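Here's the structure, in structure tokens; my notes come after.
Left out: one protein chain. Kept in place: all the others.
The block that comes next holds chain A.
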Amino acid sequence: MAEFSWSSHSPLEHALATGVHGLRGTEAGVSLTEIRNFDLIQVMARRGKWAELARAAKTRFEVAAPDGPNAVQAKDATLIWSGPDQFLVLSKDGNHAMNTLAPAFSGLASLSDQSHARALISISGAKARSMLAKLSSLDLHPAVFPVGAAAATSIDHTSATLWRGGDQPDGQAVFNLLVFATFAESLWHTMLDAGAEYGIDIRYSEELA
């Protein structure tokens, strides 16, 4: 069998230019940060195995896996609901990569490695919700979409997983967005257009929020 040497690249490598986009001369209203180098595993319960999978997940992560549209923060992972009886495990440094999760959930779930199949974008800032409101049909008001709320939804006709992470120290909301890698650049440009009037602070990071 041929040996391959895979080197991973961000799907936003070409589109992302750090700095300020759009309105200048005032504090940027939106902050867009691409998060790079994460592990993302899709976990789908086998038929009739959800209860057992939930127990195994509780043992491993020490928090209950989401059984509805929520994201749950564990010590070193985020569990994000992605549909009935399924969730995504977001982590880094190999703590919950395929090689360790597969034996933990053996016989209970089908696993699929999405680490290089999605782009992860963190959206914050005073105008984050105003920018997202142009693209999403969801009500993202904090009364309806509080910290820990998650949604499998479509943004600009593109499938996306959206959830609210923990607030920033200054109390501002943080929205996290997972999008298919091949659609990431398109959605990125759409967000740049939508946020230009507020000013966008663009960065990338290797740290999970």
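Definition applied: a residue touches a chain if its C-beta (ideal position, glycine included) is under 8 Å from a C-beta of that chain, and two chains touch if they have at least 3 such contacts; residues count from 1.
By definition in this document, contacts and distances are computed from a predicted model.
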Look at the options "(2Fe-2S)-binding protein", "Amino acid ABC transporter membrane protein 2 (PAAT family)", "Sarcosine oxidase subunit delta" or "Xanthine dehydrogenase family protein" and return the one that UniProt uses as the protein name of the missing chain. "Sarcosine oxidase subunit delta"
Looking at the whole complex, which of A:10, A:82 or A:122 touches the chain that is not displayed? A:82
Which of these touches the unseen chain: A:130, A:153 or A:186? A:153
So which bits of chain A touch the chain we can't see? 45-51, 68-69, 82-85, 137-138, 151-154, 157, 159
